[in-house]
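First the structure, in the form of structure tokens, and then the observations on it.
Heads up, one of the protein chains got dropped from this complex, but the rest are sitting where they should.
Order as written gives the chain letters A and B; numbering starts at 1 within each chain.
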């Protein structure tokens, strides 16, 4: 029906727009979390990721993922493309955030092309997409993952893990068995960024229902957004209580990362739960972040924004949760896909990043890190008039 | 009809999303208005209010307000809930903003539970909601208040008044009969926050029409958003002219507070006015802010963000305005509800805050205020690398 076509197109554009708010969301979050001497380069990377990943997906990736432009006929193909395109940059954002304060920009830009044109589209092909490569690679199409706990967040997480193993920690971060605390430089930006991500998630998950034009789908969209939000609330509260219990202080970066953890965790199945289960899923998601952040530090996996804890750990947890809480969903299919994505994404990413690193040197050296990536790569201070202390 | 159900669900989700932009809106506005030593705690409070108030409303408050989850049948019940949930945190935001720079976080979190689970739902029950408590308490259901000049803004305002009376002013604010001027620390954040609130208001008031799926309701929604915006414009201009006339300077905090005053004032009846009346209502709203801010200081009611002037004074003015300008609306019903909400909210809030204060000490002491709430409560500076002067 024409009216359904119109409604679903409009809704996809609405959802896409919300996701695009995640571009400033990630940019502000990361700009706030790093030191001032790395702020400009982090912002540059964020803008370039959006530009490069999206264009790579337009020119190459989309057809790998979905087979053809006419994949969708129930809404405007352009709207469907835009909604799918809005996802791509997020995968690279996860990587770039986790290697910030020590990575050079050009190699990251090259890696962005590979992710946007090939790695992410391959995973989409095997899961949400055309499924044409399932026989060539292997079949994980049994996965139940509404909006990408595995497809987006674990994919980004495994890539990031590869990058961190290759690049090593920021210089001076682990010394004499101790972890040097490096405080976030701008808490309002961290808060703004996390809240924009939160809002973007409504579009991410709500739009992934794929339609709003029937009573059933409208209910599913509304339930999805409600459950998405609830998991974020619960993650924030669990992040708060656990850090408060341990340190007797309110740590807003952990409250916000808890919320993001909850949001990642709910992403695999927000349309399937009743309205109370997301409280549990989100609270566990927040707790996992609080538990994982120091754990990765223990293994000297340096991740300035907590991306491994938020995206990889909770991507796995969220995907399992659908199998645990929803009868119809097989936990073995979920596990198979979790492992499947890992054994595809991690080695490919490792190989690609290793190769790029070989030719272009991904890691800024100690002196450059001391001076800050901004002066080396951008020649531009983020706040040139504010005198620095610390 | 199914298509109307779909459209009204979609529209409620759209409006809800706009309101959620008020979460970063309030957070940025308040983070910009307070001194840097209190910025992290203000942000922490804002995020926690959203999490705690929303979850309290989900678990307890909603059923008090509306009687049952199936209250609405013309749109998805989940969308209706989300739209209503988006309001709750705003009431506490009004309180927390007005007591910032001197309040501890934990007692505020406890108060947030009480407002989200009980106080605000009670007022909604008596006005927009189930009306099941009208006989037990008293009947103010004759109130004409589209989106909450009284239900939201006065409720928050009376609670804030109680909090200010109990907590007293920031240390050093009133000394030897003089008011110490404490400048806002970050004007771009103030501006960003106020503009996000402005945009959120389109969802707040437009969504409160409750439907967009007929020609009449579509016209009503569009008129509501037009009039909402116009009152904001007029409030900004009136705030500008009055401060410029008095001080020969452009004071952007007063221009923005004037706009917010105009927006609060229009909120009771934006669907009822012609397109020119909001100019008058908004201009008076802006003027009331300019007049009330120094007045509250005269009475040593210290309100760092001007919340009493914006929300309480204009909540009352906006509610009266509907009675004054709209023939069918009885000014006595409006007055009755204004007084009714006052005599419910003020004493309950006073009692609750007094009790919380007794057990948890809401007010940071002079030394803690001197050091800043951030270091005492959060152990985290908002801008650790910028050297402070002043």
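Here, a contact is a pair of C-beta atoms (placed from the backbone, for glycine too) under 8 Å apart; a residue touches a chain by one contact, two chains touch by 3 or more.
What you see is a predicted model; the values in this text were computed from it and never measured.
Contact with the omitted chain, checked across B:86, B:256 or B:373, is made by B:256.
The omitted chain makes contact with just one of the residues B:221, B:264 or B:380: B:221.
Among A:10, A:158 or A:346, the one in contact with the hidden chain is A:10.
Among B:147, B:192 or B:341, the one in contact with the hidden chain is B:192. Mapped onto chain B, contacts with the missing chain fall at residues 3, 7, 10-11, 14, 18, 35-36, 183-188, 191-192, 195-196, 198-199, 202, 206, 212-215, 217-219, 221-223, 225-226, 229-230, 232-234, 236-237, 240, 247, 249-253, 255-256, 259, 275, 279, 383, 386-390. Seen from chain A, the chain kept out of the figure touches residues 2-3, 5-7, 9-10, 12-14, 16-17, 20-21, 23-24, 27-28, 31-32, 39-41, 43-44, 46-48, 50-52, 54-55, 58, 75-79, 81-82, 85, 105, 186, 189, 192, 377-387.
Quick note on the criterion: only the chains that are shown with their structure count from here on.
Chain A and chain B have Cα centroids lying 33 Å from one another.
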